[in-house]
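Here it is: the structure, laid out below.
Of the protein chains in this complex, one is absent; all others appear in place.
Chains: A and B, in written order; residue numbering restarts at 1 for each.
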Amino acid sequence: MRARALLIAAALVLLVLPFQLGTSALTTATFVVIAAIGATGLNVLTGYAGQISLGHAFFLAVGAYTGAKLGEDLGWSAALWIPAAGVVAGLFGALVGPIALRLSGLYLAIVTLALVFIGQHVFFNAESLTGGPQGRAFPPVFTEPLALGALLIDTNGLYYYLALALLAGATAFAWNVRRTRAGRAMVAVRERELAACVMGVDVRRVKVAAFTAAAFMAGASGALYASYLSFAQPGEWSLLLSIQFVAAVIVGGMGTVAGPLLGSAVVFALPTLLKELPFLPQEADLASIAYGLLIVVFLVLQPRGLAGLLNQPKEAHS
Amino acid sequence: MTEFLQLLFQGLSLGATYALVALGFAVVYRSSGVINFAQGAMLLLGAYAISWLAVDLGVAFGLAVLAATIVLALGGAGLHALVLRRVVGQPTFVLVMITIGVGIAVTHGVEAAFGPDRRLLGDPWGSSAFEAGGVVVNTVKVWGIAVTALALAAYFAFDRYTRWGLAMQATAADEEATLSVGVPVRRVHAATWAMAGALATLGGLFLAGFPGAPQPALGDAALRAFPAVVVGGLGSPVGAVVGGVLIGVIEVLTSGYAPESLGTNFYAVAPYIAMIAILLVRPYGLFGARPVERV
Partner (left out) sequence: MNALEVRDLTLRFGAVTAFEGVSFDVERGELFAVIGPNGAGKSSLFNALSRVYEPGAGSVRLEGRDFLRVRRDRLAALGVARSFQNLGVFPHLTVLENVLVGRHHLMRCGVLRGGLGLAGREERRHRAAALEALEFVGLGAHRGTPVQLLPYGHRKRVELARCLAMEPRLMLLDEPVAGMNAGERAEITALVRRLREERELTVLLVEHDMGMVMEVADRVLVLDFGVPIACGTPAEIQCDERVIRAYLGEELDDRVAA
């Protein structure tokens, strides 16, 4: 019951946030929510199924460039290119997954590492799609503010609410998965792979499904992210971005419901926060150091993440 | 033909360095099942440590290398004692993620501390070279190959002929059993990580040698040792060496011969593509084996 009350309170806060925040804070918040969509996907892959992927940035990129191709170059509406971005990224996930996952789990980490580098190489060189090293523009979802009676929501706010809606959908999807056959199978594979196999779980299929779901959500997140940025270079989709997502999932709490959003709030708001603190050297990339330290500290001291601290149920119980 | 020999030589020298780094991976994986994603960061730290000692502090180069190697060996053992031991019993993927975290923190920490510019390594060889049969042979590369060969020989002798080497093999095969016969398994693990740190330093030394330099991008270069260890087969020291040399040769030959259509800097991803291609045919690498399943 307490969990439910917390949930409603959190939802209310999230809904009225745009009216409380200044523009720059709202921008950060929007990025956080958009990232949380991708983090939800990674949470399914790493938190439920226990697979380490360093390739999340690649799937974000696939989603982003799919959105660019369909939205900007072909003029489709966002209602089409956002889901399409997810689907295309998911397809890539379904393609890559079997290759990496026919081996022991740790190979996935290395193959996804390769994926990020190979992906970046392709993106730097495929000028017609990505604009080459200079980068390219990405299609906007909203161009005008929306008037709802007395309320005026500017484009910033509109992006925020769209991201929030998508996050809610992704979270509901992930929570449903966890409560049903597929989610249990993922956790079983993570904890005792051999036992799960002998009980009839098709281990490879479970891992590939998790990988595909993660890729799908990363694709949608990436498309929205690039759209909100409005312009991005191939250098955006780097190993560091992948690691930010890994950090977000760990800091938030692996396998939890609130984890992705909590972790994203910490990880993706961190650079902005660090810039505000005057006593820290400004030229240094302190955020990246922080990500690494956060990962280590949380895994050693608080493996249940922030969600664990808040006493959220560790995983959604049946 | 000369060009090919030139590239081949450079490939072998790069390969020797990758072999060193890959050996560091293999040693850790064999004894604990952990892929040490921090190996590249340790390499970067090693190179910078040597540079700082030799250039900033004016320490004699040989001493600087020795000191850096010791510091990193202690660092590796320290990482195990302070961090990894605390998560004993957790699934392997937790430990691997910790190494990812350490790797990222150290890589960017080094850059924050020393800045983004290239530094001088402080080595006595610099760009000096001599000619042999039309091929330009850099002194530093010769040293690299020689030191690698020595280090590998030392490792294999250690592994085969000493008690500690035997202890490491036993710990890798069955930790509980080894523990129960009185082997100080914790110390064995610490020694393994210390070895990884030392190997990383040596790898860093030569990767930062001419025409390279201690610079942040070295971390990325070190990551290319991953394909080396995967191609060779995780946990196989012989595989690490073969894989390292293979990947080094592939990388340099690609940089020399790759057509424009494959994009600029294709050589940087060639190792990863080679790795995936080899994994498709030999899922456990050239020398790797199916991991033993415990019931």
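Note that a contact is a pair of C-beta atoms (placed from the backbone, for glycine too) under 8 Å apart; a residue touches a chain by one contact, two chains touch by 3 or more.
On a predicted model such as this, the values are computed, not experimentally measured, just so you know.
A.B. asks: Looking at the full complex, which residue from A:12, A:165 or A:194 touches the chain that isn't shown here?
C.D. replies: A:194
A.B. asks: Determine which one of A:164, A:185 or A:246 touches the chain that has been left out.
C.D. replies: Touches the omitted chain: A:185.
A.B. asks: Since one chain has been left out of the picture, which residues of subunit A touch it in the full complex?
C.D. replies: 172-174, 176-177, 179-185, 187-188, 191-192, 194-203, 209-210, 212-213, 255, 314-315, 317-318
Here is the rule we go by: only the chains that are shown with their structure count from here on.
A.B. asks: For subunit A and subunit B, what's the span in angstrom between their mean Cα positions?
C.D. replies: Centres of subunit A and subunit B (C-alpha means) sit 32 Å apart.
A.B. asks: For subunit A, which residues count as touching subunit B in their complex?
C.D. replies: 46, 50-52, 54, 99, 102-107, 109-111, 113-114, 117-118, 121-122, 124-125, 190-191, 194, 240, 243, 246-247, 250, 281, 284-286, 288-296, 299-300, 303
A.B. asks: What residues on subunit B touch subunit A, complex-wise?
C.D. replies: Within the complex, subunit B contacts subunit A at residues 35, 37, 83, 86-87, 90-94, 96-98, 100-109, 111-112, 223, 226-227, 230, 234, 263-266, 268-269, 272-273, 275-276, 279-280, 283-284, 291, 293, 295.
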